[in-house]
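All protein chains but one are shown in place.
And now, subunit A:
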Amino acid sequence: MPEIRVTPLGAGQDVGRSCILVSIAGKNVMLDCGMHMGFSDDRRFPDFSYITRSGRLTDFLDCVIISHFHLDHCGALPYFSEMVGYDGPIYMTQPTQAICPILLEDYRKIAVDKKGEANFFTSQMIKDCMKKVVAVHLHQTVQVDDELEIKAYYAGHVLGAAMFQIKVGSESVVYTGDYNMTPDRHLGAAWIDKCRPNLLITESTYATTIRDSKRCRERDFLKKVLIPVFALGRAQELCILLETFWERMDLKAPIYFSTGLTEKANHYYKLFIPWTNQKIRKTFVQRNMFEFKHIKAFDRAFADSPGPMVVFATPGMLHAGQSLQIFRKWAGNEKNMVIMPGYCVQGTVGHKILSGQRKLEMEGRQVLEVKMQVEYMSFSAHADAKGIMQLVGQAEPENVLLVHGEAKKMEFLKQKIEQEFRVSCYMPANGETVTLPTSPSIPVGVSLGLLKREMAQGLLPDAKKPRLLHGTLIMKDSNFRLVSSEQALKELGLAEHQLRFTCRVHLHDTRKEQETAVRVYSHLKSVLKDHCVQHLPDGSVTVESILIQAAAHSEDPGTKVLLVSWTYQDEELGSYLTSLLKKGLPQAS
């Protein structure tokens, strides 16, 4: 029995370390290869030994697909390909391919140079890993091999984010990666056609949230202070937001951006304009939205200068780096504010302060008291519950599988999906396998003659009745053809064997044979209105291809013998006629 198997190695009832194995029609595909922000031990990477204990990963996996450049979706890639060992193709969109190595290098630097980790992947490994990448264009059908094909759809989560359709024959799976169903200031909304996959694997970060309009959130937001962000993604969105607001309100307070990376990042945005939203694409010739006037580079010394300011600092979950440094500096003053614009995974400082913790244990047993205001504002470009439902409605999957979310929230969404769409919904934990039986139909070639003959009949007025197509399926190697029986016989060089029946029906009739034939004719003509009944010049009667002849009885002149003759193919009608005639003819009036 064919089946689709899905096993999350990461992001199963969890956010972070996205890595999902899919087996479909004998093909094995790994979706994303992320790291976990909440851990710095073995648990930060997926457990690749699950895939195969002995063999090489390359032999087992047909391809790897990366949905977007966020580290929780691609952070383990160099470890996976260079240290564990994988030489097969890795597919991602071009912006992802451009930006991903920069973020990986950044991540490596923090891990190795700042935290002093040994046995981490090297810069060279990142380069070698990126050599295995094949760029995928939106809507392009990429033939991974003769049977497996993948296709990218716009996901709108960050620049270059894509959803992927994985297809073998008539079976398919769609993996959304992270996506956003509402266009924002620089990206468009995710879109997919009605591709009716067997399974839709969707993220569910905001499974229970329904976001209100962004306008009011924007106004609350514009007071001051520290905004931890990731260098690429939301940062650009927030920069555009502040830039336009500063311009409109003529504000003077400085806005700083903490890393040199971002300036470079903005260059990418300028070069990948086709991946942004309609408005930016339309106006970029006049004004490139990624050239900011009010936003300046941040210097460490600015943190201590008096007066209001807004600082964007990386990383976004306050788990390391400059954002954490500034946070420590400013945390003690209740006039300051930290705004968390995105989701924080468990274990990070960001998650702790968002859950209301005000005393934080830092390295070296120091305790940091947080007096500053803590605000959470979802600027994260994930689909909310409404968006997820919308996407399910768009794609019309047979089954849904939730990943990249918290178990409790998933549970709620799962019920909602099952109720509304009447499809099964799964939410496996990491390492847990979901198996879906599939029943793919079998494509064969039908000879046009046979098909047209059937379709022409289907056009008749009483086409309501289901009509039977009869033919012969010729299976030669892997070539399946459905042809008419006549053609099959001819192709195989076989002769038809004709089976014919002739039944004698005795009738009591004293008239001449010819007159009996006429009576038979008029009787059949009146009963069989839908059939072609003919009286031939030689005295015989035909009903369709059935031949009826009247003969004298050799012994009894008062009895006539009707010879009813038909072929095996006309058996029903022939046998019906004999029984009809056996009942006798109506008396001539």
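The working rule: contacts are C-beta pairs under 8 Å (C-beta built on N, C-alpha and C of every residue); 3 or more make two chains touch, one makes a residue touch a chain; residues count from 1.
By definition in this document, contacts and distances are computed from a predicted model.
Undergrad: Which choice in "Integrator complex subunit 9", "Serine/threonine-protein phosphatase with EF-hands", "Cell division cycle protein 20 homolog" or "Histidine-containing phosphotransfer protein" gives the name that UniProt lists for the one chain left out?
TA: Missing chain, per its UniProt entry: "Integrator complex subunit 9".
Undergrad: Pick from A:56, A:114 or A:137: which residue touches the chain that isn't shown?
TA: Of all options in A:56, A:114 or A:137, contact with the hidden chain holds for A:137.
Undergrad: Which candidate, A:445, A:558 or A:584, sits in contact with the chain we can't see?
TA: Per the contact definition at the top, the residue touching the missing chain is A:445.
Undergrad: Touching the absent chain in the whole complex: find that residue among A:423, A:474 or A:547.
TA: Touches the omitted chain: A:474.
Undergrad: Tell me which stretches of subunit A touch the chain missing from the display.
TA: Contacting residues on subunit A, toward the hidden partner: 94, 97-98, 101, 135, 137-142, 151, 170, 264, 267-268, 270-274, 284-285, 439-448, 451, 454-455, 457-458, 466-477, 481-482, 485-486, 488-489, 492, 494-506, 527-531, 544, 564, 568-573, 575-576, 578-579, 582.
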